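Handing you a structure now.
Not every chain of the complex is shown here; the ones you see sit where they belong.
Order of writing sets the labels: A and B. Residues in every chain begin at 1.
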């Protein structure tokens, strides 16, 4: 069984029209969204948009059996005002995901978004998160370490006690926290690179803090193979040795990493650095990597065959990557 | 011959006392610095400080023949006010470097710092840079892509025309621009991780711009193996294919990368991704990696043997990495 732990929903266009509208009327027209039928959700779940086939076909073509489905992060606009608008849009997005997971119960599991806002404690999201899990069946949530979205408002890094109420709730609900920043308002870098930089900050801040001592059961998945850190870990290793702390490389194994990288060398580096048992297959497909490489004729996000071709990985390790770890972490019984 | 393209000066303590003082009197006591003798420079060039041996010995122990010597970046305080203080400290630091290269002509070549300030055009540094090269023999300069040091003031990224006067001067003087950020005033990450994130921004901004079309002879060295990008390049590759542009991976070869990474897998990834001919041996020794790994008994920044052990690199490629490329790029005739 192939489980893709990192996918984003393909919702009906009505959701985007809703976003466009509430961003502008700021709640003045009330919360209402035009009704979206199951038929529309089914249609858009496989509609041909930017690629030659739709979302479901995308998965089938590369043999993916199940995908963890979350909001499309760059669209989440956590830094927008007023907060109620962020709240509404997050909820409507999650609602679409929840319905889609019910319409395709074998294919999708839901990872919900949180209505984060810069300057507002993550604590405020917890009642809603609990509802998502208990009433809508979500098995994890996205966590944006920078709800200010690269703008002026700075949020404490993930190792800070600021985030403890969220970690406590994740443990209590026994669900996964998936680290993934959203938009980026800086003129210096795109949201896509901001993802990577924020992941590097998240890894270093979490591992240099006492979070995993205080929450030994916390399950955190780092997007995009952990930003720069598996490649750059040596400088942090050096500091940890100098300070006589547990080696940074050992602490790196407190996290899970998805494989949303699109080159064989990067994938190999990841497995060797953090251990195959801390990695979960992920593609973000359809997404940024959904483009055919003219040299190979393959999609860049079609990475399963790369991993399968690594002879130095055992079959058991490969099964861990493709299936077992995701099943354990996301509690998938199927 | 082994050339380390990335090393930072070990100056007399008097330079730090000078920094402490001018930061506080802000120029009120005038520019004067206590006299520093050649004997002191010689002494500190090999003084035992944080490590069991001094700078010169550090190099000898691992067989390094020559090192490019620049200011220690985290100390450079580009965001401090008033500007004259940054100017003075940069000049005094460069002066120490110039004297040290004269005292050890076989071992050191100088890469100067620039008195950059947020909000002030790099153009203003050019007359001084020219003097450094023509009068003091510097063969390159550090470029801080974020003189605001992670604070409120945002500088356009390196692909912006804001930096063109500097690139033009680098070409005219035929010297190297070495990308290396300095301090970091954010509470979210350390200066050390800020280096990495800024390098990622620098690589992407430069390669997505027309800088190398406009300055085909420009020589830019990326510190620390190019930040996250050799590991994460797949997502940028995908975008370039989608947009029908020259592949990002091909454009990556417009830059040079040092090998200041402290793990074999990372070094291998770098060579494979950008090509051995675009890499130059570098260690930052003595520096963050100058710590002995209790497992191996080796210094983490003692990476020469790792590279030498890569059987899939040819002898010619290794020679390029250790010697030839640096000689060509820095115009070392020795």
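What we mean here is this: contacts are C-beta pairs under 8 Å (C-beta built on N, C-alpha and C of every residue); 3 or more make two chains touch, one makes a residue touch a chain.
These figures come from a predicted structure and were not determined experimentally.
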Assembly copy number, counted for this structure file with 2 shown: 6
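FYI, only the chains that are shown with their structure count from here on.
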Copy-to-copy rotation for chain A and chain B - C-alpha atoms, rounded to a multiple of 5°: 180
Between chain A and chain B, centroid-to-centroid distance (C-alpha), Å: 34
Residues of chain B that touch chain A when the two form their complex: 152, 154-157, 186-190, 192-193, 196-197, 200-201, 204-205, 224-225, 227-228, 230-239, 241-242, 261-263, 265-266, 268-269, 272-273, 288-294, 300-301
